[in-house]
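Below is a structure I'd like to ask you about.
The other protein chains are all here in position, but one chain of the complex has been omitted.
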Amino acid sequence: MTQHQTIRSSPRSTEPLLSVRDLRVTFQRRDERAFKAVDGVSFDVRPGQTVGLVGESGCGKSVTSLAIMGLLPKRGNTVEGEAVFDGDDLLSLSPSQMRDRRGADIAMIFQDPLSSLNPVITIGRQVTEVMERHQGLSRKEATPKAAELLDRVGIPDPKARLANYPHQLSGGMRQRALIAMALACSPRLLIADEPTTALDVTIQAQILALLKELVVDTGTALVMITHDLGVVAGLCDEVNVLYGGKIVERGGRHGLFRQPRHPYTVGLLDSIPRLDAPRGEKLNPVPGSVADNLPWDSACAFAPRCSHRVDVCTREMPRWDGDDVVGFRCFNPVGGPR
Amino acid sequence: MSDPIDPAVAEDVRRPSYGQRRRDRIDALAQAGAVDDTPGVSLIRGAWLRLRRNPVFLTGAAITVCFVVLAIIAPWIAPWDVTARPLLDEVRPQTNPVPGPQPGHPLGGDDRGRDLLSRLIVGSRQTLIVGVFATLFGLIGGVILGTIAGAIGGAVDSLVMRIVDVMLSIPSLLLAFTVASLARSPSQWTLIVSIAIIQIPIFARLLRGSMLAQRSSDHVLAARSLGVKKRAIVFRHMLPNSIGPVIVQATLSLAVAIIDAAALSFLGLGNPDQRQPEWGQMLGLAQRYISEAPHLAFYPAGCIIVVALGFTLMGESLREALDPKTRR
Partner (left out) sequence: MLRFVLRRLLQMCVVVLVLSMLLFAWLRSLPGGPVSAILGERQTPERRAALEAALGLDEPLPVQYQKFLQRVLQGEFGVSTKVLPGTDALDVFLTRLPATIELAVLALLLAVVIGIPLGYFAARRAGSAVDTTTVIFSLIGVAVPVFFTAFLLKYFFAVEWNLLPVSGRQSTGIDATRVTGLFVLDGILTREWDAAWDALKHLILPALALATIPFAVIFRITRASVLDVLDEDYVRTAEAKGLSTGVIRSRHVLRNAMLPVLTTIGLQAGGLLAGAVLTETVFSYRGVGEALATSFREKDYAVLQVLILAAAVIYVVINLLVDIAYAVIDPRIRTR
């Protein structure tokens, strides 16, 4: 425990495990204009670190993760940029090389645990197949390990559960099973795409606690994708706020929550209901929706919804003001310029 | 990436039982019309905008329009009377039973010396009549049964639906044969009635499914809470909103009716009266001359295929346009 603490307290001392540079994903559907889902995203993940990607639906956070994993459909999507993992650019690996990485070095868990599990195969088989693939184990050898894994993610009576089918498990148990599958080959990086969104609130807290415990115990780096800043607050070392396919603010957890700079981050924080808020105080959701966005090339995409808007916001694209640890992208940041 | 699938729906689709696939298709269609979060006008308009650019729909619609126009004006454009036998002298039962093409008779004649082209043209009429009436009667029967089941619910509903399900579980053509065999003297009405009967359960299930989907919808609840009479709700709110799926099914049913009618005629269960030519009947009669004059079968069969294809293309593209799943 203490050992990890030291790693965590000095994140810059180690080389990044994953280094995403200028990632761009463009959707091109027939008869429609090209849509830039991810528009030049760069961030680093260091070993053992937990990094959050936060934003509304449609901000490009899920697409970013799918692009890194090589899971975007080939047709109609263009992926540019770099995602260097352990010295190799994942985006330029061949499909079969990428297949060898996925599930072994990098694993992913998804939003809806029911639809993410194959309904006609037992939980046990779905766990063992990863180990059979990447560790060369036989099904027989993998089965006891699968039981251990289920036990470790907190599934009671794991031996019996191996023979169950997804529909026989509760939502929380299904997500635990998915986590077990992701951790089966001890990956160095785990990407969690809204892992708690489809679950009940009480279960959400349990799953988050489990994830936190697991990344600390195993030293796995975690990329946490969520729209919920509350999730980030309890989990992440570093937070990236995405808007319209670009990172608009980045900071350490404490810094970002204590002194948010980008008006969008402020809006997100204001829209979290707080129990300790004075009686009668209203929630302040961010007005408008992503449909109001301006194109980034000639403006700030957030400008139409922004309460801090100044003239230049609709004429020019704001530049990144900061480094790869802290920074924001705004002409008129909250709290004045740096 | 993909829309998450409603687990309840997914569960339902995968539960099999007798005739499940047909029932699933019907039920999915029934759901399609009952989307009430968008106003009806924009729904239909949206479907129309998509259809207008859809080549499959346009092809189907073009075929259908040509066929209907042809059937209507048939007696006026057919060069010969269908009962006249201008080529009688050409028929040689031993050497040349079917007169070939010649001036004035581009397709030649049939085995009785009648002009083949005229019979084909006029035949479209009987085919259309049988298809339309069979579908219409099936529709009326289905609407009555489905409305009763959907509006009353409870024991009546389960009784009606059990009968409908058993009917759906019998291969439809076999059911049509069985019904047709009850006729004392076959006529075109034999065809119409026996095909209408196999359509009834389809429409009944469709209507009932669509009504059930609407019974719990907001506008029906609103009408009910305002104290609108039940009958008024059924006829003014629920039935009109079920019309989309019914039109789709009717279009698809027309294709099936035309093919099934041809099959019945072919087996000699249809209209034996050759004064009223019909494509299925012509095809059945052509069997005898397979080696001497296969074209006698090719022409009516080609007509049946093209028309059935027209209705199918139109129906399938309509169904797709209405289907919320493809409407992303």
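Going by the order they are written in, the chains are A and B; count residues from 1 in each one.
Following the convention adopted for this analysis, a residue touches a chain if its C-beta (ideal position, glycine included) is under 8 Å from a C-beta of that chain, and two chains touch if they have at least 3 such contacts.
For clarity, every value in this text was computed on a predicted model and none was experimentally measured.
Note that of A:R24, A:R99 or A:H308, the residue touching the chain absent from this view is A:R99.
The residue touching the chain not shown here, chosen from B:I129, B:I148, B:I243 or B:L267, is B:L267.
Touch with the chain that is not drawn comes from one residue among B:P79, B:P101 or B:P294, which is B:P294. Only one of A:P119, A:P144, A:G234 or A:G288 touches the absent chain when the whole complex is considered: A:P119.
One of B:T83, B:S158 or B:S181 touches the chain omitted from the figure, and that residue is B:S181. Where chain A meets the chain that is not shown, the touching residues are 69, 71, 75, 98-104, 107-108, 110, 112, 115-122, 129-130, 133-134, 165, 167-168, 178, 181-182. Mapped onto chain B, contacts with the missing chain fall at residues 1-2, 4-5, 11, 13-22, 24, 162-163, 166, 169-174, 177-178, 180-184, 255, 259, 262-263, 266-269, 280, 283, 287, 290-291, 294, 297, 301, 304-305, 308-309, 312-313, 316.
Everything that follows uses one rule, which is that only the chains that are shown with their structure count from here on.
Centres computed as Cα averages put chain A at a distance of 52 Å from chain B.
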